[in-house]
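One protein chain is absent from this view; the other protein chains keep their places.
Let's look at chain A:
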Amino acid sequence: MDKFRMMFQFLQSNQESFMNGICGIMALASAQMYSAFEFNCPCMPEYNYTYGIGLLIIPPIWPTGSRSKDPTILRYMFCSITQRSLIAPAVWVSVTLMDGKSFICAFSVNLDIDRFGNFSIMRGLSEVERIKQLAKIPCKDLVENQEMRVAASRYIKCISQACGWMFLLMMTFTAFMIRAIRPCFTQAAFLKTKYWSHYIDIERKMFDETCKEHAKSFAKVCIHQYFENISGEMRRIHHHHRNDSDDEDEEKKMSDEEKLLGIRAQDDMNKVLWNWHTCKPALALRKDQINGETKGLLNGHVNGIANGFVQGHTHDVEKKEWAVYYSKV
């Protein structure tokens, strides 16, 4: 478990290595899937080719969603996504080709059987019969002449593996040209697009985070105001008198008494809950609740010096307030 956590942390340390990790996992999954899959050639002339080639091509076409991004760096993102999403299909295709069963199934009917030796069973057959015999080659149990089958399978598998290696060589060479030779041409532009593509990703995440925080704060304040409204109504109805000394309590404690917000009876609580369900408050927080420290809350709309005389909590001293604004530059 610890191993996984460490590896997970390392992979998450930056997004690129995380994507590479996902890529590697998909490639492994692709290889594992192939080995778990039970290849079952139909051994009939009409269907062999379709089955063999279909299995080679269709599983690699996995859906890869693309995110819509700013058009200026869309091409960079597209290339990067394409490169990563091509690895798992490439693994599938190369594993299929190296294994050879798919090719044997698809191309056994095209064999020139005389090349492998004299097989009496193939002499004197009509064309249709000959093709039927050839189509049975991929299936071990259906062919009587095992020697012919083994020789033909070997031959086709050899060609299949050659194709597989060529495919791998081509893919690797293409990747090499892109990664190693590209810096010769567009390095400055590449740095720019790399930075801004990262930026857009991070910006989207930040925006979601900020929205979440905002929604949380919004909800908290909204609910608090709702309870205060309701408790105000309760007090009016029940003629509860608020204890003034509690209001002027300067101690910084949020006692349980205060948290009750004046709602102390079962009927009152029921009314609060009922009201919340039937008549939710408007999504508009009261502005006069803005109080407390002024540091950093106000943006550049307020400027100048504001004076005022204030009745502080200590009644004997009248204080004069100066608000001075300093720029942090």
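As a working rule, a residue touches a chain if its C-beta (ideal position, glycine included) is under 8 Å from a C-beta of that chain, and two chains touch if they have at least 3 such contacts; residues count from 1.
Quick note on the criterion: contacts and distances are computed from a predicted model.
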item: Which of "Mitochondrial import receptor subunit TOM40-1", "N-acetyltransferase domain-containing protein", "Calcium homeostasis modulator protein 3-like" or "TATA box-binding protein-associated factor RNA polymerase I subunit B" matches, in UniProt, the chain that is not displayed; value: "Calcium homeostasis modulator protein 3-like"
item: From A:19, A:33 or A:175, residue that would touch the chain that is not displayed; value: A:175
item: Per the touch definition above, residue among A:84, A:157 or A:271 touching the missing chain; value: A:157
item: Residue touching the undisplayed chain, where the options are A:50, A:217 or A:270; value: A:217
item: Touch residues of chain A, complete complex, unshown partner; value: 2-3, 6, 14, 98-100, 115-117, 146-147, 150-151, 154-155, 157-158, 161-162, 165-166, 168-169, 172-173, 175-176, 179-180, 183-184, 187, 194-195, 198-199, 202-203, 205-207, 210-211, 213-214, 216-218, 220-221, 224, 249-254, 258, 282-285, 287, 289-303, 306-308, 310, 312-313, 317-329
